[in-house]
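A single protein chain has been omitted; all remaining protein chains appear in their positions.
Chains here go by letter, A, B and C, matching the order in which they are written, and residues are numbered from 1 within each.
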Amino acid sequence: MTERAAVKAALKTQAVETPSWAYGNSGTRFKVFAQQGVPRTPQEKLDDAAKVHEFTGVAPTVALHIPWDKVDDYAALARHAEDRGLRLGAVNSNTFQDDDYRLGSVCHPDAAVRRKAVDHLLECVDIMDATGSTDLKLWFADGTNYPGQDDIRARQDRLAEALAEVYGRLGDDQRMLLEYKLFEPAFYTTDVPDWGTAYAHCLKLGPKAQVVVDTGHHAPGTNIEFIVATLLREGKLGGFDFNSRFYADDDLMVGAADPFQLFRIMYEVVRGGGLSGEVAFMLDQCHNVESKIPAILRSVMNVQEATAKALLVDRDALGAAQRTGDVLGANAVLMDAFSTDVRPLLREVREEMGLDPDPMAAYARSGWAEKIVAERVGGEQAGWGA
Amino acid sequence: MTERAAVKAALKTQAVETPSWAYGNSGTRFKVFAQQGVPRTPQEKLDDAAKVHEFTGVAPTVALHIPWDKVDDYAALARHAEDRGLRLGAVNSNTFQDDDYRLGSVCHPDAAVRRKAVDHLLECVDIMDATGSTDLKLWFADGTNYPGQDDIRARQDRLAEALAEVYGRLGDDQRMLLEYKLFEPAFYTTDVPDWGTAYAHCLKLGPKAQVVVDTGHHAPGTNIEFIVATLLREGKLGGFDFNSRFYADDDLMVGAADPFQLFRIMYEVVRGGGLSGEVAFMLDQCHNVESKIPAILRSVMNVQEATAKALLVDRDALGAAQRTGDVLGANAVLMDAFSTDVRPLLREVREEMGLDPDPMAAYARSGWAEKIVAERVGGEQAGWGA
Amino acid sequence: MTERAAVKAALKTQAVETPSWAYGNSGTRFKVFAQQGVPRTPQEKLDDAAKVHEFTGVAPTVALHIPWDKVDDYAALARHAEDRGLRLGAVNSNTFQDDDYRLGSVCHPDAAVRRKAVDHLLECVDIMDATGSTDLKLWFADGTNYPGQDDIRARQDRLAEALAEVYGRLGDDQRMLLEYKLFEPAFYTTDVPDWGTAYAHCLKLGPKAQVVVDTGHHAPGTNIEFIVATLLREGKLGGFDFNSRFYADDDLMVGAADPFQLFRIMYEVVRGGGLSGEVAFMLDQCHNVESKIPAILRSVMNVQEATAKALLVDRDALGAAQRTGDVLGANAVLMDAFSTDVRPLLREVREEMGLDPDPMAAYARSGWAEKIVAERVGGEQAGWGA
Partner (left out) sequence: MTERAAVKAALKTQAVETPSWAYGNSGTRFKVFAQQGVPRTPQEKLDDAAKVHEFTGVAPTVALHIPWDKVDDYAALARHAEDRGLRLGAVNSNTFQDDDYRLGSVCHPDAAVRRKAVDHLLECVDIMDATGSTDLKLWFADGTNYPGQDDIRARQDRLAEALAEVYGRLGDDQRMLLEYKLFEPAFYTTDVPDWGTAYAHCLKLGPKAQVVVDTGHHAPGTNIEFIVATLLREGKLGGFDFNSRFYADDDLMVGAADPFQLFRIMYEVVRGGGLSGEVAFMLDQCHNVESKIPAILRSVMNVQEATAKALLVDRDALGAAQRTGDVLGANAVLMDAFSTDVRPLLREVREEMGLDPDPMAAYARSGWAEKIVAERVGGEQAGWGA
């Protein structure tokens, strides 16, 4: 049995990055439901993120989205974060919300649009230089809606060219994280639809390019933990965008739809040495109908619980059962860890970190929710596209 | 072989209803791309719809969406349609775009919200009385995002109660068309997720309640033509919302993703006697990246082509092969019709109807596209939510 | 909070029916891997089933499959069961393994084949009379592989006719359980592909016809607990065929692929009053690579654990949160029960029932596995088709 103390130590050093945009309003194509108290500025998003870190102790960084989080002075923004115990994390580019991008960005048939898109990506690296962020996270909405609309292969050529230029701009301590997604907003082809495509591009780019696994971006039936294990084996797992889904890219709270899957993913992370390495554990979620800060607290806790269970797997017993072909025995070892209620353990961890054992209750008592509702009046709430 | 003249006659009397909202802007949750010349009023939507009917001859009705098409004087709106050779078709309700509907409408836990939603549905029947529309089309975005969020069964009770009240308000020549959808915008449960649920409710309501099949609203792998055949057999197929999809509810042009499936669906319609009966053939599409009026022209033509092929199936030969268990022979009879290029036949049909044989080219030559771009300046373009 | 004693009482009276065929060899179309000690006769299957009941205390009945379990004297078979503390459960028909059934059974285009199939179903009712079984479980492999192969609607007519004849033969205390399945072995249409089709037929047949939910028989993304809730609301849930799957009808051990889904299903059973009623909880699994009796023990225990968690849901707190639209609060109540480690509770339940708290270990110690390997030599092992 893995020593309890070691498990606790690992849990105390875990870091989950929360995304600035999850604090803002979001929705579906049918409706964005506005919530009271939602931030109006990047600074207010950081203020909320600081609460998540304050009550969980394991959410020390915040991902930015450009241009949604554009400010005049990124160094000042970084200081705003530091003053609240946070650091700025990955910079996420946006090449899907300008009218020019109707038919794509870096894969667009028109060189002028591609130029504009690449310039934006280069600008994101400039921002990383200013904020000290090490990760450029790229997700492209590029694709087509109809067969014949554009040339699948030519779009790959354009993509490769754009990525190469941006890769060349990266500093020594910076890396490029390339995300894939099966579909949406493109409904026929997507230019980076699966891990194989992202991997092939990253391989050609070099060691600073790695793949991001968004847990909601796969075809039905895809075994995500297999991809995680494979990318770790190849040294190409850059990080996660965590969320959960029952259908498509639903962007629900991580662990809400299939906690057993999340556990299996985290087990492969632990088994592949990814927990303490350079793998970035990021959330990418939309809290459409639920309160945002509590939902993010809960999401961070869900990642903790899955990690705790993964750390509790008796790997010696598992290996022994696997080597002898004991199917039920090996499965039982894994399920034993999953069936364990790790919430008492996590309460201990928090207390040892000087935190309240129950982050949800502590946040509720803190008055922050009431305070932001009262104070954040007027101005324009942040949301998708703002 | 079905007589060519009979096929032509059937094609000349076919009617496809176009939706007012398809003439407006639409998009995904990531971005709505505005197009030039898009209508700003319900009247301008009808003007565009009139062009589709003018060039195809088989799109005589237009579905309304309330409140997007709310006007002070519906009789005047109906006359605006009639002056352009059109009639107003189904009235579509909207119980998903008010803030009150965050947790549902007719299934909401709060009786006050349910009351508001039912009142809106009753108002839609009032509008039908004014416009002469016979069909009330109901799609509910109701559902939940998280396990436990609400009581699945209690929501069914609330749904049944609301439907019963609205059903009771229908006039003698009016009917209720109940649409189902697997998911989106709700991501855990949807309150009318499949044809079985819609059917069960319609059965209890009575003969004026029927099911609508939206071709994009099913789980992967669902055999839609089976549902069509079954609902026709039960006398419960009220109509279609046509569109096509590769993934989820993509709302692409009907026939664009799987023309063979559309043909199989239309074959079941023909075989089940649904072509000349009361089944409503409606489009429900989003033209996010393509020109809207040409896309709708193309969609209407795609329905025509599939129908023509379905009518060309040699049903005697098919039946003979089926009865003797000749698997390949029966399949060959069906494929023979599908493999036929029916475009020459449809050109003849159009010429016999006094139309240009090529609606796309005729529309392009008509100058309408240039005219609306020039004239529709200022004001607010119609779009989802407006 | 639901009283612990009441939870225990419910768990002690739970009954899971194991299928005779799960004790025999099974496999995929690629290979059936034979295991040592597998039963050679219906009696030996009952002997194994008796062990499952002996160690779990909640598996008192065994489902038969005809003709696989055909014997000359069913009364003697019933006594063989009784002598071991068991009863004979549902009788499962087989209309898919004769050469005549290549193109279907009760839906076959040839009336002679349909007659043969119906006669077999009537024979199954005869057997029920002899064994005292109350449930006739019908699963039809009927369907087509190619578009056009047969007439979808005519097959429904034939199905309805066959079911009506068999329904008429049922005794007062007997019922018909109709199972649905998306696909396999038919690959284009299946004649009872979804719950809606099964429901529509059962509704017309009458109160003695009910639907069986096999948890592996749905399209990807289907919300099974919604179907369970709906069928219970309609009084049409006859029972379950439990198993689990990652892809299609994988027939893995129940609870192995998505334990959270199983919990949600059992919660709807509890909430809908289905736990203590007439709903039959049956396993239908294939243990292709794992040891059979231990796999069935484990499966029964998985059902128990999911049931225990479902019973532990604080329904008052849940209802309160649901009524006030507290999305995260309601979800948290549900997850609190799911996160609980119920294994200690179940150990207590077993001890109070006079059983070993660890059925897997107790079975391993019992020597039964070694005994059957030693004794069951020669003869033909039972398996699919035998």
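In this text, contacts are C-beta pairs under 8 Å (C-beta built on N, C-alpha and C of every residue); 3 or more make two chains touch, one makes a residue touch a chain.
All values reported here derive from a predicted model rather than from experimental measurement.
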Selected from A:A15, A:A130, A:A164 or A:A200 as touching the chain missing from the view: A:A200
Sole contact to the chain not displayed, among B:P67, B:P259 or B:G383: B:P259
Subunit C, residues in touch with the chain not shown (by the definition above): 26-31, 33-34, 96-97, 99, 101-103, 141, 145-147, 149, 182-185, 187-188, 220, 245-248, 250, 252-253, 256-257, 288-290, 384-385
Touch residues of subunit A, complete complex, unshown partner: 102-103, 109-110, 145-153, 156-157, 182-183, 188-190, 193-197, 199-200, 203, 218-223, 225-227, 229-230, 232-234, 260, 264, 268, 271-272, 318-319, 321-325, 327-328, 330-335
Subunit B residues touching the omitted chain (full complex): 220-221, 223, 246-247, 256, 258-261, 289-291, 294-295, 298, 305, 327-328, 331-332, 338-341, 343, 360
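Going forward, only the chains that are shown with their structure count from here on.
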Chain copies touching (subunit B, subunit C) - same or different residues, decided at half shared: same
Inter-centroid spacing, subunit B versus subunit A (mean Cα positions, whole Å): 38
Separation of subunit B from subunit C, taking each centre as the mean of its C-alpha atoms, in whole Å: 39
For subunit B, residues that touch 2 or more chains besides their own: 102-103, 145-147, 149, 182-183, 188, 220
